[in-house]
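Entry: chain A
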Amino acid sequence: MYKEIWALIKKDLQLEWRSGQAWSSSILYVFTTAFVVYITFINIPANLWNPLFWIIILFTAVNSVSGSFSSENGSLRLYYYTLMDPVKLMVSKTIYNVLVVTFLSFLCFAGFAFITGNPVRHLGNFLLVLLAAGVGLSITLTFTAAIAAGVKRKTSLLTILSFPLLIPTILVVLKLSADAIGLINDSTNNQDLITLFALDILLLGLGILLFPFLWKD
Partner candidate 1 sequence: MNLILPLLAVSKNADFLNSIGKIYVVVIVIMVLFAGIITFLFRLDQKITQLENQIKNDE
Partner candidate 2 sequence: MNIKKHWWKLLGVVIVGYTLVAGLIVPLKPGVIGVSHKNANAGDSLRMEVVGYNTHFEKGKEDLKLWLKGDTTFFIKGQDVAIFDDNTLEVTFVIPAMLPFDQSVVELSLLIQNGIDGPFILPSAIFVTHSPDSVRVHTDEWVEKIDLEIGSSVMAFPFRNILKETIRNTYFHVPLWFTMIFILLGSVFNAIKYLRTGITIYDEKSSAYATIGLLFGILGLLTGAVWAKNTWGAYWSFDIKQNMTAIALLIYFAYFVLRGSLEESAQKGKVSAVYNIFAFATLIPLLYIIPRLTDSLHPGSGGNPAFGGEDLDNTMRMVFYPAIIGWTLLAYWMGNLLYRWQTVKNKILFQ
């Protein structure tokens, strides 16, 4: 079971790595957006930095996840379908996207902090929030990408399908990161982290439960 999942993740990573272009375009996307935001604002106060940063992360994540089911179309899809369990495919895709989105958001943080200055006070907490956000965003986005897979004009559909679903995650993450930056001082942080992880588990569970229905048609 784990072997299969790991093999799938490795396959995706290798495909991505070999094409090279996908990586560089994602990284460029992050830096371009960060730079455009910097050019338009120049001086970004901490209470603005927080939402701006998360909006950049949101778009970066949507952009990078949108293609995740495009390679499994047509005959290859049928081949996979006969070969393997949809749940494993779903889990492997999710883990792969978690890796990519988390990597990109760390990169985004580095780039954005480099250009606009770093307001974060509790770096450890902030990185933890980044990780939790990466997990939450990728689970929802992977699932909506699977929903939007068979449709024309995929990217715009993915945006309208996923953004309302990401609101709970984004709200909790905004609060947690505001605390890490030092904008607010909140003692209920742990409870919020638990909420976030409970949300992630709920979404992942639903995804695993519902994905087989999407896959077989």
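On how the list was made: all candidates are chains of the complex that A comes from, given by their letters.
General remarks:
Here, contacts are C-beta pairs under 8 Å (C-beta built on N, C-alpha and C of every residue); 3 or more make two chains touch, one makes a residue touch a chain; residues count from 1.
Not measured: the values here are computed from a predicted model.
In summary, of the candidates 1 or 2 that share the complex with chain A, the touching one is 2.
Within the complex, the chain A residues that touch candidate 2 are 140, 143-144, 147-148, 150-153, 157, 160-161, 163-165, 167-168, 171-172, 174-175, 178, 184, 186, 188, 192, 195, 199, 202-203, 206-207, 210, 213-214, 217.
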